[in-house]
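The complex appears here without one of its protein chains, the remainder shown in place.
The first chain written gets the first letter, and so on, giving A and B; residue counts start at 1 in each chain.
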Amino acid sequence: MTRRRREAYLGYALLLPALVVFGAFVFYPLGRNIYLGFFRNPPFPNLPKRYVGFDQYGEVLGSSDFWNSLKTTVLFALYTVPTGIALGLGLAVLAHQKLKGIAIYRTIFSSTVATSVAVASVIFGTLFNPQVGLLPSIGISPNPPILDNPTWALPAVALVTVWQSLGLTFILMSSGLQAIPDELLEAAAVDGATPWRRFRQVTLPLLTPTLFFAGVVGTIFAFQSFGQIDLLTQGGPLHKTNVLTYFIYSELRLHSNPGTAAVLATALFVITLALTLIQLRFLERRVHYVR
Amino acid sequence: MSADRAVRLTLRYLVLTLLALIVLFPIYVTVVNSLLPGADITARPPKLFPSNPQWHAYADAWSDGHLGTYLKNSVIVTAFIMAGQLLFSILAGYAFAFLEFPFKRTLFVVFLATLMVPLEVTFVANLTTVTDLGLYDTYAGLAIPFLATGFGAFLMRQAFLQVPRDLHDAARLDGYGHLRFLSRVAVPLARPAVGALAVFSFLSAWSQYLWPLVVTKDDRLRTVQIGLKQLRNTNIDHVNVTFAGVVIAALPLVVLLLIFQKQLVRGLSAGAVKG
Partner (left out) sequence: MGRVAFESVTKRFGDVTAVDDLTLEIHDEELLVLLGPSGCGKTTALRMVAGLDDPTDGVIRIGDRVVNDVEAKDRDVAMVFQSYALYPHMTVRRNVEFPLRARDVPKEDRDSLVMEAARSLGIEDLLDRKPAALSGGQRQRVALARAIVRRPAAFLMDEPLSNLDAKLRVQTRAELVELQRRLAATVLYVTHDQTEAMTMGHRVAILNRGVLQQVDAPQAVYERPANLFVAQFVGTPPMNTIAGEVRTGGNDVVVHVPGGRVTLPAALGAAVRRKATTRDVVLGVRPEHLVLGASRPAGNGSAGEGMGTADGAGLPATVTVIESLGHERHVVCRLEDGTLVIVRQAGDEPVPSVGARVSIATDAEHLHLFEATSGSRIEP
């Protein structure tokens, strides 16, 4: 056997374990989801499911529940992604100053990376609780209470999400700032630019690769959010926090509708993929890379 | 220093401190409330400092709240997942960086494509697969979908590509086979990336929520994230126990991240700065 052949076999062998896992748990499910979507589930268990072709797809994707869920998910992303990036950037800029003891602040600002979604949700869930929470003491006592409030539930969940991911966003933005050579900002200062102008005309343009990355990844994560919904609002009140992931889960586990869940899962995949591709296409053009 | 300068400096510190307090506030409240006796928690105005710390909430969370078990489970599953991810990513990264074979490009794209397919999409089918394999309510079932990661392969490939070509050639002349080169040269040189991957892997495995939720029913196998949900639901009247549980659940992550800050930052920057 030639060395070439041996090398190729070795290459495939090294990739094999990962490919097996991917095949079984990533790609096969994609196909199986589509397949499962062809079957409508009976109202009672133990009855066979019925093949209905694309009918179920049409039903589910045309339903108001679906569109409501999609809208909620998009809204959730709009609440969390720009806010998260802006706050992370703001903190990163403030912590980028050369001050004594700045390292402590940097550690504090990145600290939420040690919290998981579950941890953050349980904490805030309790804080939002009308009986034992702290909101009433600062004068916030909406009626109904925040997590049961159709207007404020989603923003509240968004707040929890933003707080929990703040550490991560901060670290990301800080790395981006580090990558900008100090000399450029010094040159801008000597050239007479105010701190704000330096930020707007030098820092920000050179930060666009990081912002872009944060935006794309942030949107993907927003569309995948689940834990906080499950712990805080369970999709309610009145489906106001019924993001796609929770919808899928509730159809599967709470209503025993694997068919519907599968259709929704496929929809989620397509939407996330489309969004990512769109972002990659249209936004990357505006990114300036530092050579 | 002029007075003007001093004022500006003070202002900066003030802003920084204010923001730091806001960020820390939820954590602070959690710790404080975990130490407050039951009655104090609902006191108005709220008590911001435990005058009489009650440590029993922690004991309650640990034993009655089964947090000890949950932690153990999380550790086992996370270890499983980390081992798989590190091993498979190193092997795959090596193949992509040092070996030539047909369809290498395509296969790499396939690896990256998996990043686009999250668990939230695949869990529906995965649940069936895992159940059919008899792995429902098992450690293996908790870990198996995550044993490989496209991000890990990407990171390791990146790191291995930094190993100078000359080193590889010299090793070959010295009679090193691929596997020896991998273990003796490539991996040691890529240690920072391995560290970053390990941290990242730990973080995502430890924080998992959806999968443990759907693939385990037995309380004995619950991981700590789901355990928190359980704890909260059974301790609505004892918020301090819930908060104690939160602290216990978060502590391992806090400690680990404090130690491995650098690796974490490196892992994150790998994606961001290169673009």
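Assume a residue touches a chain if its C-beta (ideal position, glycine included) is under 8 Å from a C-beta of that chain, and two chains touch if they have at least 3 such contacts.
Keep in mind the model is a prediction, meaning the values are calculated, not measured.
From the list A:202, A:243 or A:264, which touches the chain that is not on show?
If we include the chain that is not displayed, A:202 is the one touching it.
So which of A:103, A:187 or A:254 would be touching the chain we can't see?
Considering the complete complex, A:187 is the one touching the chain left out.
In the complete complex, which positions of chain A touch the hidden chain?
181, 183-184, 186-194, 197, 201-202, 205-206, 288, 290-291
In this text, only the chains that are shown with their structure count from here on.
Can you compute the centre-to-centre distance for chain A and chain B, using the mean CA position of each chain? Integer Å is fine.
From the centre of chain A to the centre of chain B is 16 Å.
Across the complex, what residues on chain A touch chain B?
Chain A reaches chain B through residues 4, 7-8, 10-12, 14-15, 17-19, 21-22, 24-30, 32-33, 36, 91, 94-95, 97, 99, 102, 105, 107-120, 122-127, 131-132, 134, 136-137, 163, 166, 168, 171-172, 174-176, 179, 209-210, 212-214, 217, 220, 224, 226-227, 230-231, 244-245, 248-249, 252-253, 258, 261-262, 265-266, 268-269, 272-273, 276, 287, 289.
Within the complex, which stretch of chain B touches chain A?
9, 12-13, 15-17, 19-20, 23-24, 26-27, 29-30, 33, 41-42, 44-46, 84, 87-89, 91-92, 94-95, 99-102, 104, 107, 110-111, 114, 116-129, 144-145, 147-148, 150, 153, 178, 203, 206-207, 209-210, 213-214, 225-226, 228-229, 232, 239, 242-243, 245-246, 249-250, 253-254, 257-258, 261, 264-265, 268-269, 271-275
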